[in-house]
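Yeah, one chain of the complex is gone here, protein chain that is, but the others are all in their spots.
And now, chain A:
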Amino acid sequence: MPKHYRPAGKKKEGNAARYITRSQAVKYLQVSLSVFRRLCIFKGVFPRDPKKKVKGNHHTYYHMKDILFLKHEPLLEKFREMRAYEKKVKKAVSKKNKDLAERLLTRKPTYTLDMLIRERYPKFIDSLRDLDDCLTMVHLFAALPAIERENIQAERIHNCRGLSLEWQAYISRTHKLRKVFISVKGIYYQADVEGQKVTWLTPHALQQVMPQDVDYKIMLTFLEFYETLLGFVNLRLYHSINLKYPPILDPRLKALAADLYALTRYVDAKDQTKGANIEESELRLAQLQHQLPANEPGALMNLVENAADENDEDEETKACKTLFKDMTFFLSREVPRESLLFVITAFGGVVSWEGDGAPFEESNQSINYQIVDRPTQSHRVLPPHLSPFVDNEAEGYVPEYAETIKRLQAAARKEILPMPGAEQDDLENAQNLLVEGIIDRTKAKEAAERKRKMSILQEQYHQELKMEVEGTQYTSLPTTEIKKKIAEDTDDNALQQFAEDDDNMSKVAMSRKKRRLYEAMKISQARKKASVDTLETRKKNIKKSKKTTSE
């Protein structure tokens, strides 16, 4: 039989050979589905969309190359080993062979994901690009309770917390934070690390809801990978600013749950002692550093300031660093301490809080700002909080306060900083201006619309006149009356009809592909417009109701 002979009906070429379904893949790899899933998660293998779905539409297809890639993964062998091991333990336990079971338990096969990370992210920058999900997940788990039933262990939660705080400490130390947004879902942060925009979400520091219908095994598998990844990333980042990586923290602060503060302290302290090569234990140093500035807050400021002599910072970082320069904040009890601690230090401010382990007391004279969390302050309501991630222009709808912010920014850039006393008035002025602007704009729009309509009508009318003239030339018939009637009838609908016809006709001339594309685009545009319209109508209604109540 020649080598290339393929029996009839067994033809495997093209998509049939290139893609296999998930169950086929599981069979091919001779693993269980759960192991397959773990492998896929660790290796970052995802299903693909073949052009022709040989087995039908309701299957998940994997590329054969991906599956071969999994097949040659050493981790696969490791998983098999672990399965064998588990069987051994089970057998020993059920046979009441306690010695053997104990002995086996001390020799559990382990695996590491280091090389997988290297493989998936050949360069450090690649890992930064893919860090969003990782950070969100780790931050979420840092806020979750340990549940034995779901196999969420306390160590992992602690590890997550540690990793997330380390990351935050790095970001705040290097002033890489760019955008913060408090949403209902939590707090979004965006940092710019090595030119990569990294966005993550931290849940609000409250007891989280743990739904029952979630497969925590999958999440934990992801978490396992993410923990390793973030560890390596953190190490790399810490080394880049000449810090030792697993940072050793002041246990006292740690016990007070001021981990982030401890970390920042550690980071700053290391920065201080960089020059002098003192051979002291890290722990001792951390403690010392804590004792030192706790007595005098000025020292802490110095720490922050001293960190400010690096030349390789871009313009943005410099701006971010000096945003809260020479400002001292004090957080009240009800304020979410951790996030603000992170944000304020990231923008170069000095911060303290009410409670144990705070660097300075509320009575300190150097405090410029006290942060409280109240619905109102002397009848002034908070302005709306807007997302910094939205491009208002592209969205088609600019909220009122966004304009105000823009104006204030412009004012700040011109360095005509409003006086602290006049700030409120200014702000209101800005709002007034804004309202006027909007009214102007809408008026202009409406006028333009009217003008357009008029012009079209005029044109139409001219055309009709012309046709009339021509028509009478050809047929000297008393049809003008009928025609006029028709013209009157269609007067209202004519415009719409005209536009529609125009649209339809150009569609007729399009190729099918383009037509489909055009239609899809139109649909999305219409959807966008609808959402903007609802916003505008709501706004109108609100204004109306306000007016009626005021009158």
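Here is the rule we use: a contact is a pair of C-beta atoms (placed from the backbone, for glycine too) under 8 Å apart; a residue touches a chain by one contact, two chains touch by 3 or more; residues count from 1.
Definition applied: contacts and distances are computed from a predicted model.
Per UniProt, the protein behind the absent chain is "Ribosome biogenesis protein BOP1 homolog"; the candidates were "Large ribosomal subunit protein bL19m", "Translin associated factor X", "Ribosome biogenesis protein BOP1 homolog" or "Coatomer subunit gamma". From the options A:Asn242, A:Ser378, A:Asn504 or A:Ser550, the residue with contact to the unseen chain in the full assembly is A:Asn504.
The residue touching the chain not shown here, chosen from A:Lys27, A:Lys90, A:Lys108 or A:His385, is A:His385. Which of A:Ala17, A:Leu33, A:Met210 or A:Met454 touches the hidden chain is settled by the complete complex: it is A:Met210. Within the full complex, the residue among A:Ala92, A:Leu144, A:Ala262 or A:Cys320 touching the omitted chain is A:Leu144. One chain is missing from the display, and on chain A it is touched by residues 37, 40-41, 44, 46-49, 60-61, 63, 65-66, 68-69, 99, 103, 114, 117-124, 126-127, 129-130, 132-133, 136-137, 140, 144, 181-186, 188, 199, 203-204, 206-211, 214-215, 218-219, 222, 231-232, 234-236, 239, 245-246, 334-336, 373-376, 381-382, 384-387, 389-390, 395, 399-401, 464, 467, 470-471, 474-475, 477, 479, 482-483, 486, 497, 501, 504-510, 512, 514-515, 517-518, 521-522, 525, 535-536, 538-539, 541-542.
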